[in-house]
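Every protein chain of the complex appears in place save one, which is left out.
Right, chain A next:
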Amino acid sequence: TLLETMIKQQVSVITADGRVIIGILRGFDNAINLILEDSVERVFSANSPVEAVPLGLYVIRGDNVSLVGELDPEVERRMDLSRLQADPLRPVVT
């Protein structure tokens, strides 16, 4: 069982540099290179509301992927981004 179960669903990708990109997983391969449709980056900062940056169709190289999480569309719909504030994620330290 791998990313196959998440294909065609909305996922949240955490990248090695600490970015959060949300999109519909269209494809992947053994190196975890990903194809994300309608991707949006969520920018968090400690003192301003979350900023959403639309990006379109993205290919993310597997080297850069930290985590791929399946998002619950119900919870997503109800989530109010303007109230969310948090420190940005750290980049991965090797």
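In the analysis below, contacts are C-beta pairs under 8 Å (C-beta built on N, C-alpha and C of every residue); 3 or more make two chains touch, one makes a residue touch a chain; residues count from 1.
We take it that contacts and distances are computed from a predicted model.
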item: Which of "U6 snRNA-associated Sm-like protein LSm2", "Protein YIPF", "Sodium/hydrogen exchanger" or "Pyruvate dehydrogenase E1 component subunit alpha" matches, in UniProt, the chain that is not displayed; value: "U6 snRNA-associated Sm-like protein LSm2"
item: Where the unshown chain meets chain A, residue by residue; value: 1-3, 5-6, 12, 14, 16, 18, 20, 32, 42, 44, 62, 65-72, 75-76, 79, 84, 86-87, 89-94
